[in-house]
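What follows is a short report on a single structure.
For this view, one protein chain was removed and the others were kept in their places.
On to chain A.
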């Protein structure tokens, strides 16, 4: 399966929602602690197990996350550690990029999510404890959601309801928001440690998963969130990112500081159904293709991006 080497430490990888072979990768120098960043747009070769770089964009600070536009096949947004959100259009010549630079967050922007149902707006989560709502055509953010008491690490739109999203924060809560409401509509005190990631189930709009520094993934039903529906244990260190499969209702993929990518079926007793230890450093980015069932990608601080088909060994050539 193809591997791509990035000069900096990988931070995030995302499949394009338009082209099944295209991915975007966010990277940062020095583990994102200090230095430059780069966004890579890469293509899987249709004929050989290799990855070609389409284009790369340099930034003056680390890039922590990327998200593809859901409305324009060539547009992607990047979360920059200097607090800015930058928009790139791969169809434009390099000198026209970045197309936009939104500088409102006071601190590092750590997570992005593009609205998959409305397709016209996206969210940014920042270490300034806030979440902001943006569209590409407005010069400033539409709204700022300030309730979290510590860094917000990730945001995720509900796949069915265009105005509902969830945010995961270091204040040990997941909050659920309706952008038409003034404040958060639900607070899930999900873990006793910081929560680094959250995602909605793509088939059941009431299920949300949270992943924490406490090494566990918890699945919550928002109709009854006193107790988690399921607790998935098995990672040895903090869990950095989780994603529900767009193709299988019960499948979750997670990556962790324990240097592994794990696959889970949260409805069965032995939930851990797969573990990949192909990375030699912290794994911080993982994604599942919406267009190809079972195609997944991961990146980590070992400066490698792996793309593989579920059931295969990512390292197998």
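In the analysis below, a residue touches a chain if its C-beta (ideal position, glycine included) is under 8 Å from a C-beta of that chain, and two chains touch if they have at least 3 such contacts; residues count from 1.
Please note the rule applied: contacts and distances are computed from a predicted model.
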| item | value |
| --- | --- |
| Per UniProt, the name of the complex member that is left out, chosen from "Peroxisome biogenesis protein 5 isoform X2", "AP complex subunit beta", "serine C-palmitoyltransferase" or "DNA primase large subunit" | "Peroxisome biogenesis protein 5 isoform X2" |
| Which residue of A:89, A:199, A:265 or A:287 touches the chain not shown here | A:89 |
| Hidden-chain contact residue, picked from the options A:19, A:150 or A:203 | A:150 |
| Which of A:5, A:161 or A:315 contacts the chain that the document leaves out | A:161 |
| Absent-chain interface as seen on chain A, which is shown | 29-36, 58-61, 72, 81-82, 84, 86, 89, 91-92, 95-101, 103, 107-108, 117-118, 120-121, 127, 129, 135-140, 142-144, 146-151, 158, 160-164, 170-173, 178-183, 185-187, 189, 192-194, 196, 205-206, 213-215, 222-223, 226, 237-238, 240, 257, 282, 301 |
